[in-house]
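With one protein chain withheld, the remaining protein chains of the complex are depicted in position.
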Amino acid sequence: MFVPSDLRAAVSDQAWLTAMLEAERALASAEATVGLIPARVAGPIAERCRPGLFDAEQLAAAGRTAGTPVEPLVRRLTELVGGEAAGYVHWGATSQDIMDSAAMLVTRRALDLILGRLDTVAGSCAGLAEAYRTTPMAARTLLQQAVPTSFGLKAAGWLNATLDARERVADLSARRLAAQLGGAAGTLSALGEHWPAVTREYARELGLAEPELPWHSDRGRVAEIGAGLAVAAGTMAKIGRDVVLLSQVEVGEVVEAAAGGSSTMPQKRNPVSATLAIACARNARAQAGVLLEALEAEHERAAGAWQAEWPALSGALAATGGAADAVARSLHGLVVRPERMAENLAAGGGLIMAERVAYLLAPERGRLAARDVVAAAAARTHEGASFRDALAADPQVGLSHAELDVALDPAGALGAAPELVDRALARHRALKGGAA
Amino acid sequence: MFVPSDLRAAVSDQAWLTAMLEAERALASAEATVGLIPARVAGPIAERCRPGLFDAEQLAAAGRTAGTPVEPLVRRLTELVGGEAAGYVHWGATSQDIMDSAAMLVTRRALDLILGRLDTVAGSCAGLAEAYRTTPMAARTLLQQAVPTSFGLKAAGWLNATLDARERVADLSARRLAAQLGGAAGTLSALGEHWPAVTREYARELGLAEPELPWHSDRGRVAEIGAGLAVAAGTMAKIGRDVVLLSQVEVGEVVEAAAGGSSTMPQKRNPVSATLAIACARNARAQAGVLLEALEAEHERAAGAWQAEWPALSGALAATGGAADAVARSLHGLVVRPERMAENLAAGGGLIMAERVAYLLAPERGRLAARDVVAAAAARTHEGASFRDALAADPQVGLSHAELDVALDPAGALGAAPELVDRALARHRALKGGAA
Amino acid sequence: MFVPSDLRAAVSDQAWLTAMLEAERALASAEATVGLIPARVAGPIAERCRPGLFDAEQLAAAGRTAGTPVEPLVRRLTELVGGEAAGYVHWGATSQDIMDSAAMLVTRRALDLILGRLDTVAGSCAGLAEAYRTTPMAARTLLQQAVPTSFGLKAAGWLNATLDARERVADLSARRLAAQLGGAAGTLSALGEHWPAVTREYARELGLAEPELPWHSDRGRVAEIGAGLAVAAGTMAKIGRDVVLLSQVEVGEVVEAAAGGSSTMPQKRNPVSATLAIACARNARAQAGVLLEALEAEHERAAGAWQAEWPALSGALAATGGAADAVARSLHGLVVRPERMAENLAAGGGLIMAERVAYLLAPERGRLAARDVVAAAAARTHEGASFRDALAADPQVGLSHAELDVALDPAGALGAAPELVDRALARHRALKGGAA
Partner (left out) sequence: MFVPSDLRAAVSDQAWLTAMLEAERALASAEATVGLIPARVAGPIAERCRPGLFDAEQLAAAGRTAGTPVEPLVRRLTELVGGEAAGYVHWGATSQDIMDSAAMLVTRRALDLILGRLDTVAGSCAGLAEAYRTTPMAARTLLQQAVPTSFGLKAAGWLNATLDARERVADLSARRLAAQLGGAAGTLSALGEHWPAVTREYARELGLAEPELPWHSDRGRVAEIGAGLAVAAGTMAKIGRDVVLLSQVEVGEVVEAAAGGSSTMPQKRNPVSATLAIACARNARAQAGVLLEALEAEHERAAGAWQAEWPALSGALAATGGAADAVARSLHGLVVRPERMAENLAAGGGLIMAERVAYLLAPERGRLAARDVVAAAAARTHEGASFRDALAADPQVGLSHAELDVALDPAGALGAAPELVDRALARHRALKGGAA
């Protein structure tokens, strides 16, 4: 329910069927090109590699008996082709060649959709980072107000993490998606001397990299795709989590533009998209775990681990896309409330400036001693005193009222926040420039 | 692809929709019964709680905005009911009440299907245990031949583990599936003084247990269901793994009756069902992990963890059912080859009897010293000697030829295997009797 | 660092060594009792089963070669015993018998420590539930203020979940911890006809249940222990998460009595214990996953899965204990601030009462229409109006000022909260009575 329809389609049974047929077509075409099979049969085979001629549901049912849907698909394709060309369908290949190559095609398309969402997310983060570059808000560590920061820096952190995730996913897409052709068990024996030419041409036809070796039971690339998706999804969950926390009524610093209503509570403005991002990310990570587990593969084709990859890969792609899509919606038009940020900064009566005060005293007293003096003043606020009064009353502090005014002003304590925002924005611009 | 169609249906969007409507109907009915809402409105509401009047896909799409499909479902149901009764739809409830109760209904139905499969598996295991109670085969530890056992005992071990899993799943179904009704956030405030009667009646209508407290953010029962499914699925994977290993060409002790063919290798008799059981179990365990993770739920309704439960629960149920179904098919008509078992026992030249020989010497020499003497003889077989000859030639062994004949006969060394088989069969009979 | 020292000790190498020796002692004793080995050897063997005579580090190193530490332990024990009795050390057993039985002993002791912590947690929750039975606070769903509840009900929810977890752990401890004795591969062949008596007596000596069958490769009980620990730890994380959220400066409804300071921020009062509970729970869940994965065990002893259990079991026990210990510390003396709860309830200008207002209008307008009218009024507050004014100004609402006063008072809207608290407290008292 959380996955947008284009991503659902990209990993659907239909998408897998289409990709499997693309692999069969590429195989015949490559083999005809290099002269392993007669040139005249490639056309008739390609002609029948049309998904509309196949029933995905039927193949899945038959696939339960064969252990893969490829066996019945090849049988059906051979029937459809007929004549001499039928004899050359699936020549030299095994089911796993078709499934694994199809998995790569499905993955590539889904990764493209995911990258598009990550770009949207990055764009929104960049917009927020720029707009709120110097808007003071409370930084929070262990969910406690810590020191001032700017909302721009928070958004810049989201941006930077999203760009990392994007780079990693793009790199997987560019470098780790490889065609798979190994024949029955990785020796390509039915291709004879043509094997190097066929594998090269097959990869070229599919637009996938040619691997060093067939990877029937070297599942590193699939595991890495899983890991990359889990990292990307987890990055989306981080943004979602922050939005959920900032949206709390008591915090109130952001509101999703399309916050969700409740079936019973009229006032509710739920951060629905941020919430769904978190939900999706958990499902993505779980599926990625199956892909990492599949590395322990037996001999030349695993019994169980490999078959578990198919739904897990689809699931991880869909859920990661769902997470990125949800964050894109969450940040789209996000209502940001600098006035609530200011109120919250002030709510602790200046306690959030405690570190800054301590550093004013530190050159004279030493850092730790200064911290302890200010900590004692802070502790007195728990008995009702204002922090300012507690500081003013403490001879160990010894700051004038004017000095206290400066010390307790959050806007003057953003540190490197604006410049760090600029760094993230520059990186974003550079990547966008590179992508354009 | 691996999940049988009845289980797929049981966790489908349609099944969830049906269950949600059942919860809405039960709610109105319970409230009318206890006099919270007018008795005359229950009928018209129940009348419209028909899945055919709703579009599951549309609700899912709308649910992405609201965060749950219940909000749009309630809106649509209210429209459909019309008139005075419309005003009492979803009275006193919140979306989570409906989703969680629906989850329990979906779970109960899926658990029933899973229990049916586990029963079939248990029946097959019992049949094998009985038929091969004293059929000698090699027990294998760390995949090395260890000592003789009987195939019956191996099957009895499968049986016993399956009965454990079955008991646990049945117990979850009987005791941990509870109705959920807490109102907006667990205080049932809109039910007024009627709350105890409504919650009792609502649970009764749904055929679910009434919980101590509303469990909006106490996800223990869902986590336990996940854990129980992971255990049941893992138990199926254990059987599947053994079948895969016993089916190896070099071992050849069993063959699946409907072993699968390859798209390219004509001789292949792949243990497809056992393989798919392993694959399903991994997916089930991954989804169960999401349910365990959801325990860390914020306040009165989690943001992310709860929403992640829905696909994970459906997925865990389907995959566990898929695993049990696959094992049922794997064991159905399983071809067992006692002659290959005997050959394999003999293949090590009697080495598998080494422990038994050691125990013959142990009373005189001490257990460890005897083990070491026999280990030395065993080591000599790696240089080509037969184990029997190595033993016969060793004065430290000192067994006559007749004694060696007895010592090296696997059939005489089954130990407690037959009686242990009987124990498992007795338990199975007792449970079947109880279930009948 | 997060695990209390008693739990660290309970799962240490030394604890495992002690437990392994206890198993060896029990084995000899049981066998002597039933007459399988001479009665006179049990004493000398028991005499040497003292951990002080062994070097845990050395055994671990030697165990890397043998695959278990039991092999070198048996060798050393045999040496230490000497004479006739040496010949009867480890009679009829295999390494796994000793490791698995030791694992159960280690688990039992660690579970006792965990149960003690859970009892403390339950006691604290009960105290809070009772003390704040009718103290109004905001219930929060998706981290948004929802409707009023009482802090007592929140604590009662923690209590109820903790009691569930406690029951489950106690049940595992009572019913699923079983002695393991199967001999080389589960047939007990070296025990001859004495096997039923030996296994019964061995279990009795160890104070563990006697299993139906040896469970070398039926890892259900270990997996269930893992699952039970993950559920208990996750329950602790739920409490920890709530405490962290309630401790936020902007919420400020609780403060840990021993809140932690920062190395640099003088004002910080970090909810350290709640934080560590969350951290521990995640580690516990990860380790439990390894135990669930181990169900897929090959033949009569798994190669890899079984060995992975040892650190995972220790880790899961320690981390669960760490989580429970951290929650116990978090709740000990927890500072609760009813005044902040009241302020937060009021902060939304009465919006949290929106559902209640809607139900006042519902009998006349219908539930959903009433909800929508109130939602419209709530929406107007986002343009600056107070909720009360927005309601008062709306003719569709039509409530008098006096009616609005009542409607907008949270204290009058606790619903079933107090009675639900009583239910949880009654359960707690009943269990304590039972335990006493």
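To keep things simple, chains are lettered A, B and C as they appear, and every chain counts its residues starting from 1.
One rule holds for everything that comes next: contacts are C-beta pairs under 8 Å (C-beta built on N, C-alpha and C of every residue); 3 or more make two chains touch, one makes a residue touch a chain.
Predicted model only: the values in this text are computed from it and were never measured.
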Give me the visible chains that the unshown chain touches, in label order. A, B, C
Which residue among C:A184, C:V373, C:A390 or C:A407 touches the omitted chain? C:A184
Out of C:A10, C:I37 or C:V74, which residue would touch the omitted chain in the full complex? C:V74
For the chain left off this view, which of A:I98, A:A223 or A:L313 is in contact with it? A:A223
Where the missing chain touches chain B, by residue: 138, 140-147, 244-245, 247-251, 261-262, 264-272, 275, 293, 344, 347-348, 351-352, 354-355, 357-358, 371-372, 374-375, 377-378, 381, 387
Of the residues in chain C, which ones touch the absent chain? 1-2, 13, 60, 63-71, 74, 90, 93-95, 98, 183-184, 190, 237, 240-241, 244, 258, 260-265, 270-272, 274-283, 286-287, 289-290, 293-294, 303-308, 310-312, 315
For chain A, which residues lie in contact with the unshown chain of the complex? 67, 74-75, 78, 84, 86-92, 94, 96, 139-143, 146-150, 153-154, 156-157, 160-161, 164-165, 168, 183-191, 195-196, 212-214, 216-220, 223-224, 227-228, 230-231, 234-235, 237-238, 240-242, 245, 278, 281, 285, 288-289, 292-303, 355-356, 359, 362-363, 365-369, 413-417, 419-420, 423-424, 427
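Definition applied: only the chains that are shown with their structure count from here on.
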For the copies chain B and chain C, give the interface type as same if over half of its residue numbers appear on both sides, and as different if under half do. same
When the C-alpha atoms of chain B and chain C are each averaged to a single point, how far apart are the two points in Å? 23
Scan chain B for residues touching two or more other chains and write them down. 67, 74, 90, 94, 183-184, 190, 237, 240-241, 278, 281, 289, 293-294, 303
